[in-house]
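Missing here: one protein chain of the complex. Every other protein chain is in place.
Letters A, B and C mark the chains as written, and numbering starts fresh at 1 in each.
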Amino acid sequence: MTVHTAHEIARIRDLRVEVDGRALVDGVSLRLAPGRITALIGASGSGKTTTGRALLHAYPPGATVTGEVSVPDTPVGYVPQHPATALNPARPVAALLQDIARPQVRHLPRRARRPALRHRVLDALARAQLPDGETLLKRYPHQLSGGQQQRVVLAQALLAGATVIVADEPTTGQDALTKREITGRLAAVARQGIAVLLLSHDLDVVRALADEVHVLHAGRLVESGPPELLRHAPQHPRTRALLTSADPTAAAAPPAPSSALPAPSSALPAPDAVLRVRGLTARHGSSRVLHVPELRLVPGCLAVVGRSGSGKTTLGRCLAGLHRTHDGQLRLDGAALPRSLRDRTRAQLAAVQYVFQDAHASFDTHRTILDQVARSAVRLRHRPRAEATADAVRTLRSLGLTGDLPHRTLAELSGGELQRAALARALLARPRVLICDEITSGLDPVTRRGLLTLLEGLLRADPDLCLVLITHDRDTAALATTLAVLDAGRLVEHGPAARLRTAPRHPLTAGLLQVPGPAPQPSPVGPDPQHQ
Amino acid sequence: TGTAPSGDAAGGRPRRGGTLRAAFAGGGAEETLDPHRANLFADVARAKALFDKLADFGADLSARPRLATSWEPNAGLDRWTVRLRKAVFHHGKPVTARDVLYSYRRIADPRQAFRAKASLAPLDLTASRAVDERTVEFVLKHPTAEFPNLLAAFGAYIVPDGTKDFTAPVGSGPFRFVSFTPGRSAVFRRHEDYWDGPPHLERLEFLVANEESARLNALLGGQVEYAHELTPTTARTHEGKGQIEIVRLRNSTMQSFAMKTDRPPFDDRRVREAFFLLADRRELVAGALSGAGEIGNDLFGKGYQYYADGLPQRRPDPDRARHLLKKAGAEGLRVTLDTSAVAAGFTEAAAIFRDQAAKAGVRVKVAMGSKDSYWQDTLDSGTLCCYRSGAMPLESHFSQRLLSTSTTNATHWRHKDFDALYQQAQSTRNTEDRAAVYARMQRRLYTEGGFLVWGFADWIVGTARTVRGVDRRAPANTLDWARFDRVWLT
Amino acid sequence: MTGLRPWLLRRLLLGAGQTVAVVLLVFALTEALPGDAAVALAGDQPDPARIAALRETMHLDRPAAERLVDWAAGLAHGDLGSSLVSGRPVSSYLADGFGPTLLLATLTLLLLVPLAGGLGVLAARHEGRLVDRLISAVTLGVYAVPEFALGVLLVTVVALRLEWLPPTAVGHGDDLTAHPAVLVLPVLVLLSRPVCSLARLVRAGMIDALAAPHIAHARRYGIPGARLRYAHALPNALAPAAQQLARTVDWLLCGVIVVEALFVIPGLGTVLMNAVAERDVPVLQGLAVVFAVTGVVLNLAADTVIYRCTPRAGVAA
């Protein structure tokens, strides 16, 4: 390790966070130095978030904390794993951004403050890859897509002039192109002398950015070193597992899409569509955000890809009956499907299930996860309680949520765990059409592989199942037999996965599916003005 | 600031000048300066300041001449000649017989519903005439020995001939109109040419404050000098404390329970008598009137002219009451007592009487009624209700409430012989003889009437210590009550 | 919800319907009350002939429906009719009563909002600690004391003992603004209870709002405490408080009968109570129109605040 202790700006020493006698993090020590990006990787639930939040002096309620955490006086920037939690639902995006920037313009004459304020805010948004900040400023958080929310939160951190930034999965909700730009931005940030703690599953990003990588396993640091070292000579079996399963070469052999799964539609005469969408035009208020003239969901796996904010979630929500303001026609097995899920029968509800992009917000804070998951079987399949619970436990276990995890509440689970719980909840309804909105974004490669295998198994077991994967992740998209590409609310390309991968017609398709990996160089956005 | 009671004429030499502000409970925007429409105490007090009647009642409720100097009947007592005194209205014109006739005819207008209309009903106003400028000859429909009461009737004020608009009224009273805002205030100033001598006060302001505590606070805080209608509790708190003067106008309000004598169980006179014996009047006065009053003896008009004060005072006798009830076959009697928050002491009296009756095994159920329609509601329905009456001559009490033809006969007391006695009294010229007839009538009521008169409440007025000349004897509604032309400020 | 403006328009239209309903309700209830204006006027002289005559002069002998229709026809021309008892136009009653009431209500509101908001936020900030418990105890205590008791107490101490302020506004009813001192105590009494209830609601909402992660997040970025609480946390807690505030304004406008009586301020409450006592139906109906219109506007305002503070409400499935 070549850490310059003299320059360290923040430090965690021997941190142990214990809840109810169980250590979430144990003996973790980290040093953050200005201008360096420290990555913390590890399986879902290994304690990354807990460690990262320690730098904010934020611990789970009732936790016993020992060890030492020192951070500088300046604000510590934080991009939480669930960006929605950091956004005030009752205020437009601009409110907090402007308040953050206000002290920075105080020295200006009164008249000049307003434009300067505005300029700074827009600039920060642009640096966080939200170039059309103008329109976003007036919006409320719920009017942003998941990725946009994340970038807004990043913009806050950039604007605040933090010397330490804790970025918890900053790229999860982003498409490959945006991701590359954000990585570039983070690198640029670091070059200005900001210490970045990167908590991520995305090894591409880690590899491209990190100056130093720490591997967490079950709350303990098992290995540390520069990324190259870890890659070429991982010492710990866990590290190995993490790294190999995410190795591009490993991912290059996608989970055998064509072997076991039903052949893509080009091979056979089109099978009957389970869900047909016709003339779908979705609006948010008066603005049209999605237009899909025709979409047929056939058994098998459809991946919906597109840039962040292109309308993927909106499409999923339209199908699920969560988004009412559209004028398309939905037909499930030939029968009309009501637009709003309130009008759907329980059978129809069970048939089309949606896994929320923001898993955190989709759970009730008071009840245990198990209880909430089991309700699907009780309500939608009329199972008795006990049976439903057993079913839920089984499903959760198959997703890696074992032990007492299911008996905890929302606040006591990690981001990845929640995502899996949300999937379990949908699975328990035994849906015909299962729409998964970025369900692998919060998962480490190992867990993700496991999850994809499980989905694959589902597809195989139920040849009628229609799986819609909304994703930015190429590995995940690799599961699909069909691909749909959305751009700015339009369905620009739709066809067999193999063809789109090899011979994309639309440049975006190529961009999204064939990006070789995040650019190691920063994107051409200028340096932060506030650090000039 | 002398120690002598301020109300007495002996309170020092009257001083001229100053403004007196008097707080009354009012009627909101419905208030009026039309004296014939006067309904509330505030209305009457204002009317009294601006106008005059031909006669008014003294402290014993006998008629005293005001604008009239004399009244002479003919032999049949159905034609009365009234002489007017020399008096001028505020605009300088004299008060004439024409004004009197105009006023009375206006009151009696069949298309209108002025309050004094019933009182003036015995007059035949088409036959009555002005003999000269200051002499009126009144023709009556039947002999009326108590004709002067009629001239003193509530609201029988004299207004200038032809007056219809009372927004800036002209009268002959001690004060002239300055301004008036219904429900808020009225400002008057001295009428220098008042026939009874000009008032001492320069200005008189009537202010409206409906809440008793507001009137009291305004008085205590020096915002007014006269607060009308205070509660007994207030009187107790401040009496003799030196901060303000408390004036108790005795015998102002009769407090009673009215039994409907024509329907069970009260159609049996034994039951009525039993009820007379049930009531512990001292407890009622102490509890319901907070001690501010005197006990009653089941007769109206204690201290008034013709009141039969020779009858023995009734005392509670539950045993005899029980016995009487038993004889009447009314053991374990249950009655409903109607009451309402319409007048001070009603609900309290009802509750206390309920407990007293329970001692003799009578179960009284107290029913609260709407206070706005209470009097009409209890006039013909129910069997037992709380009742009160302001001061009026005995004769009026009989004629309005106890004759077969009475319109507000709350006890349904209808007896031909009683009516005959009343007629006899009205045709009796000699006062002593008339008194004897009234005594007979009262004896009858004492033994078997429908009014269980348990007390006479004081009317309590508070004045600032600077106020002199407030009469301390006149029951509310009589001449010297709220008479501000005799008041002065030190 | 699709856009604020069409929604507002629709609500205003509905409001007209509500006003009609209120008027009908009040009319029906007053008609159903025992007695009528004639009986009320006759008072303790319920001479049937006189009552009949009074009825006739007041046109009460006509069927209720006919009177209502007449009144409504007048209303269409902006004529609220005239009082049964005094014959004066109802509009003059309302105009007379409205001034003082409006003045009191405005003053009270001007103090109420910052005071209640401040107290609620302060208590929420220190939830469970001494400050909170002190504020909670005092507000709850004061809230449980009826207005008249507080009013009498204040008058006795402040006005009569200490002689700092005039005890009542008697005689100043026409021109309260010229004597601001007389308004102090009434406004204090008027404030006492709404401050408490509002502060409680603000406190409750603020505790949850302050505990939200986005507030911790904003605090991390050095947003000053006051701004954080009032500009960022408070909007999340505002909806119920705004609702309560609308009710308070309604209560203030519709006559704080006790205060008006206690301090002799001839406002709408006094007009209302007198009109009920006198069964003066046209006046009551006029008041009903006023109440209904203020009610509609206030509820609409409160709903708009809710709408603004819960922007997701319209789009959630």
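By definition in this document, contacts are C-beta pairs under 8 Å (C-beta built on N, C-alpha and C of every residue); 3 or more make two chains touch, one makes a residue touch a chain.
In this text, contacts and distances are computed from a predicted model.
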{"item": "Chain not displayed: protein name in its UniProt record (\"Dihydroorotate dehydrogenase\", \"Fumarate reductase flavoprotein subunit\", \"Cytochrome (Ubi)quinol oxidase subunit III\" or \"ABC transmembrane type-1 domain-containing protein\")", "value": "\"ABC transmembrane type-1 domain-containing protein\""}
{"item": "Chain not shown, its touching partners among those shown", "value": "A, B, C"}
{"item": "Contact residue for the chain not shown (choose from A:A176, A:V393 or A:L410)", "value": "A:L410"}
{"item": "Among A:A90, A:L221 or A:L423, the residue in touch with the chain that has been omitted", "value": "A:A90"}
{"item": "Residue among C:V152, C:A169, C:L191 or C:L234 that touches the chain left out of view", "value": "C:V152"}
{"item": "Footprint left on chain B by the chain that the document does not show", "value": "212-213, 231, 233-234, 236-237, 283, 286-288, 290-291, 340-341, 347-348, 351-352, 355, 366, 368-371"}
{"item": "On chain C, residues whose C-beta touches the chain left out of the figure", "value": "1, 14, 17-19, 21-22, 25-26, 29-30, 32-34, 125-128, 133, 136-137, 140-141, 143-146, 148-149, 152, 156, 196-197, 200-201, 203-205, 207-208, 210-211, 213, 215-217, 219, 225, 236, 239-240, 242-244, 247, 250-251, 254-255, 257, 272, 276, 288, 291-292, 294-296, 299, 302, 306, 309-310, 312-317"}
{"item": "Missing-chain contacts mapped onto chain A", "value": "11, 15, 53, 57-73, 80, 85, 89-90, 320, 322, 324, 340-342, 346, 349-350, 353-354, 356, 358, 361-367, 375-376, 379-380, 410-411, 422, 425-426, 429"}
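Note that in this section only the chains that are shown with their structure count from here on.
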{"item": "Most heavily contacting chain pair (counted by C-beta pairs in contact)", "value": "B-C"}
{"item": "Chain A and chain B: spacing of chain centres that average the CA atoms, whole Å", "value": "89"}
{"item": "Interchain centroid distance [CA atoms averaged], chain A/chain C, Å", "value": "50"}
{"item": "Chain C residues touching chain A - in the complex, by the definition given at the top", "value": "2-3, 212-218, 220-223, 227, 231-232, 235-236, 238, 308-312, 315, 317"}
{"item": "Chain C-touching residues of chain B, taken from the complex the two chains share", "value": "21, 23, 27-32, 39, 110-113, 115, 117-118, 181-185, 205, 207-211, 213-214, 217-218, 220-221, 223-224, 369-373, 375-377, 379, 388-389, 400, 407-408"}
{"item": "Complex interface listing, chain A residues touching chain C", "value": "56, 58, 75-78, 80, 85-91, 95-96, 99-100, 103, 140, 142-143, 156, 160, 284-286, 317, 321-325, 340-342"}
